[in-house]
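What follows is a short report on a single structure.
Moving on to chain A:
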Amino acid sequence: MIDKVKKELDIRFPLLKLVREQHNYLHVKVAKASVVDAVLMARTCLGFTTLQLISTVDRLEDDVFQMTWILENQGACFVLLISADYPRENCIVPSLSQMWPTASTFEREIFEMFGISFPGNPREGEDFLLEGWKDMPPMRRDFETEEYSMRVFGERQPREHLDPRQYVGDIVGEWNTPMGRKRKEDK
Partner candidate 1 sequence: MLTNFTSIALTIVGALAWGLLLGGISRSVTARVHGRIGPRVTQNFIDIWKLFRKTSSIHHGGMFWMAPMFRITGAICVLLMVPLVIGQNITCNMSFAGDVFLLIYIMFFGCLGMALGAGNSGHPYAVIAVSRGLAQMSAYELSFSIAVVAIAVGLHTFRVEGIVAAQQAGITSWNIFRFPFASAGMLIAFLPMQMAYPFGIVLAPQEIPIGPPTEYSSRMLSFMFSGRALFGVAKLLLFVGLLFGGASSWLSLLVKTFLLYMYPVVVSSVFPRFRTEQSIRFLWFVPTTLALVDLVRVML
Partner candidate 2 sequence: MVKALAVFLPLLGAFINAWLPGKSPKASRAVSYILLTAGLAAAVMLSIQLDAWNLNDLSNSVILSTGVGTPPLSINLEITAGGILAAIAMYAATIFSLHRFALTTPRSQPLVLGLLTASLGLLFATDIFNSFVFLEIGSIITIGLTAACKCGSRWEAAIKAALVSGLVTILYLLAVAALYRSTGMLTLEALGTLTGGSAILVTILLLTVIVTEIKAFPLTGWGLDFYQGTSSIVAGLYSATWSLAVLLWAAKVLPLLPIGNPIIYAWIGAAGLVFSQLAGLRASSSGRIMGYSTSAYASLLLVAAGTTTGAFYTQIVVVLMVFSSIAKFSLFMLGNPERKDKWSGFGTILFLVPILLLAGIPPLPVFWAKFDFLAHLASSFPVIFYAVLTGLFLEAVYLFRFWSERSEKTNEKSSSKPSAVAAVLLMLVAGIWITRMSWGALDFSGSIIASPGLRNIFHGLFAIGTLLCLPGVFNRIGREKNYWFWLLISGAALTILPAAGNGITFFLLWEISAFAAVIGVSKGVGAKKGTFWYAVFASLSGYLLLAGILLSKGSFVIAGLPALLLTIAALVKMGQFGTHLWNIRAYPVAPGTMPAFLSGTASKAAVLLLVAVALNATGGALPWGRVLAWMGALTALGAATLAALAPDYRKMLAYASVSQLGFVLMGLGLASILGWTAAFYHTIHHLIFKMALFLGAAGVVYRTGTSEFNNLGGLVKKMPWTFAFTLIAVISFASVPPLAGFGGKWLLYNGLVEAGWLPVLIVGMFASVVAFLYSFRLLHGVFLGQLSPKNAHTKEAPLPLLIPQAILAMAIMALGFKPTLLLNILVPALEAIPGLSGLAPVIQGDMVLTTMGTWNAWMVGLMVMGFFGFAFVFYWISGHKPKYVGQLDMGFAGEMPPSADEVHYSNNFFRPYRRALSFLPKIHAEKIFNGAAKTFNMLGDGVRAMFTGDGRTYLAHSLLFLLLLFVFLNGGM
Partner candidate 3 sequence: MYCNQRPEKPGNKKEFLKKITNMARANSLWVTAYGTGCGAIELRPLYTSRFDMERFGIAMRPTPRQADVLIISGYLATKTLKRVIRVYEQIQDPKYIIALGSCTINGGMYFDSYNTLNVLDKYLPVDVYVMGCMPRPEAVIDGFSLLMQKIKDGRAQGWKHYKENLDYYRENQKKIITDWDLPDYNW
């Protein structure tokens, strides 16, 4: 399966970049112009008829949103991830809601959380999780969540702030031993 998928995609999309592969899993990256073609091809020619998820990663450092469409071929138990990078400013991504009605829901959520617009989605702009949200979309990494919380929910005694990396790192160090043994030792 994986060879076939790779071959088919390779022939048509030479800009293909392989991100990761397993025996039942393939993550490829394509140019943003050929995303729709790639997805369409995967759906019609390769049997990836299920859209599992559309995920978005805000890569602030590269100033892009990395969009990933996770498709599944249920017959072959194979998952295909097709990614593309989109610039963060006025980000516009083609909608797949005509192909998968489910996509409409994912796209509404992404619009709400990241402000990415999907022209062609019939339900774009409808409230999904946030009711009456007026601020910057909260999942963008430039959204100052603590500042927002203080401003809106406010007047709370600030608590001791720990650097998560260091904090977690310390604990992970302690927890390095398998749990079961530690418990036995406790006893």
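The rule is simple: a contact is a pair of C-beta atoms (placed from the backbone, for glycine too) under 8 Å apart; a residue touches a chain by one contact, two chains touch by 3 or more; residues count from 1.
The set was built so that all candidates are chains of the complex that A comes from, given by their letters.
Bear in mind the structure is a predicted one, so any value in this text is a computation, not a measurement.
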(message) By the touch definition at the top, chain A has one partner among 1, 2 or 3 in this complex. Which number?
(response) 3
(request) Over in the complex, which chain A residues touch candidate 3? Could you list them? (result) 129-135, 138, 143, 145-146, 148-149, 152-157, 159
